[in-house]
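Missing here: one protein chain of the complex. Every other protein chain is in place.
For clarity, chains are labelled A, B and C in written order, and residue numbers in each chain start from 1.
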Amino acid sequence: MAVLSSKSSTGLLEPANNQAGGHEFLSHRVSKKNDTIVQVGNSPIGSYDVQVAAGPCSIDFEGLADFAVELKKAGANIIRGGAFKPRTSPYSFLGYGEKGLKDLLEAKEATGIPIVSEIMDSSQLPLFADVDMLQVGSRNAQNFTLLSKLGEIDKPVLLKRGMGNTLNELLGSAEYIMKGGNSSVVLCERGIRTFEDATRFTMDIGAVPVLKRESHLPVCVDPSHAAGQQDLVIPLALAAVAAGANMLLIEVHPDPKSAMSDSSQQLTLDQFKSLMRRIRKLEKAMRH
Amino acid sequence: MAVLSSKSSTGLLEPANNQAGGHEFLSHRVSKKNDTIVQVGNSPIGSYDVQVAAGPCSIDFEGLADFAVELKKAGANIIRGGAFKPRTSPYSFLGYGEKGLKDLLEAKEATGIPIVSEIMDSSQLPLFADVDMLQVGSRNAQNFTLLSKLGEIDKPVLLKRGMGNTLNELLGSAEYIMKGGNSSVVLCERGIRTFEDATRFTMDIGAVPVLKRESHLPVCVDPSHAAGQQDLVIPLALAAVAAGANMLLIEVHPDPKSAMSDSSQQLTLDQFKSLMRRIRKLEKAMRH
Amino acid sequence: MAVLSSKSSTGLLEPANNQAGGHEFLSHRVSKKNDTIVQVGNSPIGSYDVQVAAGPCSIDFEGLADFAVELKKAGANIIRGGAFKPRTSPYSFLGYGEKGLKDLLEAKEATGIPIVSEIMDSSQLPLFADVDMLQVGSRNAQNFTLLSKLGEIDKPVLLKRGMGNTLNELLGSAEYIMKGGNSSVVLCERGIRTFEDATRFTMDIGAVPVLKRESHLPVCVDPSHAAGQQDLVIPLALAAVAAGANMLLIEVHPDPKSAMSDSSQQLTLDQFKSLMRRIRKLEKAMRH
Partner (left out) sequence: MAVLSSKSSTGLLEPANNQAGGHEFLSHRVSKKNDTIVQVGNSPIGSYDVQVAAGPCSIDFEGLADFAVELKKAGANIIRGGAFKPRTSPYSFLGYGEKGLKDLLEAKEATGIPIVSEIMDSSQLPLFADVDMLQVGSRNAQNFTLLSKLGEIDKPVLLKRGMGNTLNELLGSAEYIMKGGNSSVVLCERGIRTFEDATRFTMDIGAVPVLKRESHLPVCVDPSHAAGQQDLVIPLALAAVAAGANMLLIEVHPDPKSAMSDSSQQLTLDQFKSLMRRIRKLEKAMRH
């Protein structure tokens, strides 16, 4: 019944020898034994502590800098915020664009910690000159033109897994970036498409140990998008840390109910504070 | 576009009022506010400590009682072992049946802790008279004849989620048992079918907080079947505890390589000892 | 990256040599080159014409015999009707049981064509003595106790694919029946669980040519359950015939709106007549 398994014909990374046409995969353990630490401003991803990026889904309110100061006080290591938003429908709120990035840069100045935001096309690169880390969203996870361009610059990339992509494909996408010379890639699990509809996506917790084993790159988890619901974010974030994640991406909003996107899944500041306390306790317990 | 979402026609539990023909769902929070503790021998599932059931996939070696004593020393609360094995192919090893159950009962006597094993059909009930907890496997998760029969007896049931079942359907299956009067049901996440093939199944970690929120029943996680690989079991087990699981089901074998089923996913005794140390540390950290 | 594909550890039918412990798989081409024709009463499944089984989801109205006569006139070859209904919730309508079977037997007498109905447990076998074909539902597709019992009797089995099962697993289930000596098995595709929610299930049309290639057993398609919506049933039924299906299972009800189960997906008699005309035309075109 050899024919009854034909997915190997999809052109995935060869399993046998971890090579393709004589090239070793740069993202794989075989190319580099030690864990890679991706330095984002003063935040070392892949090092001792779990690095937490926190902030609103969209920058859709005034006073981001002040809010970012609170997030930093609560323990956030990086500030996240969406300026360009890829949405299923073009009639949804698509972000405030350059105005949003300007607010985010003010937050960077106010806090002294790095910022991360999503880039949707390489033509936007000039706008992101002072953004510390570029996020590639799930919908662009196999936009190979964008990935190749990000390989040519000297800036860390947070690469989200496509909602319909295997882990092999995620590593293939990382390879497009690394092939160009940029090895500062953080792999991000954010939930995959399955038949279960009690959560927005199904967070593939197994992705964490599999990626840590197969690749030397740091692994991030985004429990906010996977859950789609506020009350699930904390248990899923703790699970990610327990499974070995190096970074978390957490949506926090000063007033989640009024948010112009993802309002049901963003934490309040108080919830975020509680989450941070629990994360640090968990980390400590896991070390000893 | 009302027609573009038709899954509500599948006869799932009614979302609106949590009722069907005037019946409240017994498994839901609305029927019972406080968490249920399912007592299995001297092991209280749903209480303070995570209860760990450990043992071989199949009872396929001599000396189970001695091995069980070691498992108990390492911290196991319940001994598991398969006597009747549902396998995809009828030509695979299908378990030693009654002989296996006999060995398991000896393990119970030697350790003084309860035992759990899988029942495949209600005609086997007399053989399980002294087994403390009956496991319903993923393939029988919607065998409603079996579930209804288990509702008529007075013995705890470990109900595994079908690999193609939603959480709504898992609760529906629990309802078949509870409707008959048996409310000692533990819900078990064991991985679902998705497109990802780096793991044997995709462990739906989100199932834990969703089930804890929607139902008062205790929640178990089986990382061994979800992972399908030894080295993934420990991080997935820790993730399950961090997410709030009340019970774990861990496959441990004195010599995994020689096992007649699931040889790639069973832990050695030493690995299990290490896992138990880490679980207890994690639990402690989560309490304070 | 050998570890990045671990689904081969699930105990599926061996791909390499189509054997397990020296046994050839009886359901596979390698065991029997010619297509099997399963004779159900006077209906030869797997022969020249597509055989169409039609009738209500549940037998939930008076006058089934008269309705069956109309279905036969419209071209149905077999009458279907549910007496025992496996439903997600125990509070849903579970069928009229023996009374339903009695009505179905009257339909058999009135029409002179064979009948098919679902059996949920082997303890029901005596009730099905005069039923021509036993249907195993999707939820019992891996109820190996039931499948083994059906292997010991001399009656055709319509084996539905589990909603979370691969085609390999469907053949494994067929093998449980055939191993006992009963080789009258018809394989039935009825939709699988995927992330798409515009249809009740995703009809895996590729299953038809794959099963025809790998197995000598006839292949049935159930577009009614896959679609979950009346207006999709006709195009999906025609697609199944074009792909090479040997049998169709179509839900038809004298008054779909009043049906006690699956009311949104059952055809009216007029719709069924139109479907039959189109099927026969399609078949004819495909032959020349």
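Operating definition for what follows: a residue touches a chain if its C-beta (ideal position, glycine included) is under 8 Å from a C-beta of that chain, and two chains touch if they have at least 3 such contacts.
Bear in mind that the values here come from a model prediction, so they are computed numbers and not experimental data.
The residue from A:N77, A:S117, A:N165 or A:S183 that touches the chain not shown here is A:N165. Set against the missing chain, the residues B:T194, B:S224, B:N246 or B:S263 yield one that touches it, B:T194.
Checked against the hidden chain, the listed residues B:S43, B:N168 or B:N246 yield one contact partner: B:N168.
Mapped onto chain A, the footprint of the missing chain covers residues 3-7, 9-13, 20-21, 23, 25, 86-92, 120-121, 123, 139-140, 142-146, 148, 162-165, 168-169, 172, 175-176, 179, 192-193, 197-200, 228-229, 261-262, 264-265. By the touch criterion stated above, the residues of chain C touching the omitted chain are 7, 164, 166-168, 192-199, 202-210, 213, 226-227, 231-232, 235-236, 238-244, 278, 281-282, 284-286, 288. Taking the complete complex into account, residues 1-5, 13-16, 18, 25, 28, 167-168, 193-195, 197, 210, 213-214 of chain B touch the chain not shown.
Following the convention adopted for this analysis, only the chains that are shown with their structure count from here on.
Taking the mean of C-alpha positions as each chain's centre, the chain lying farthest from the centre of chain C is A. Taking only C-alpha atoms, you rotate chain A by 180 degrees to land it on chain C; that is to the nearest 5. Put simply, the C-alpha centre of chain B and that of chain C have 31 angstrom between them.
Under the contact definition stated at the top, the residues of chain B that touch 2 or more other chains are 7, 164, 168, 192-193, 197-199.
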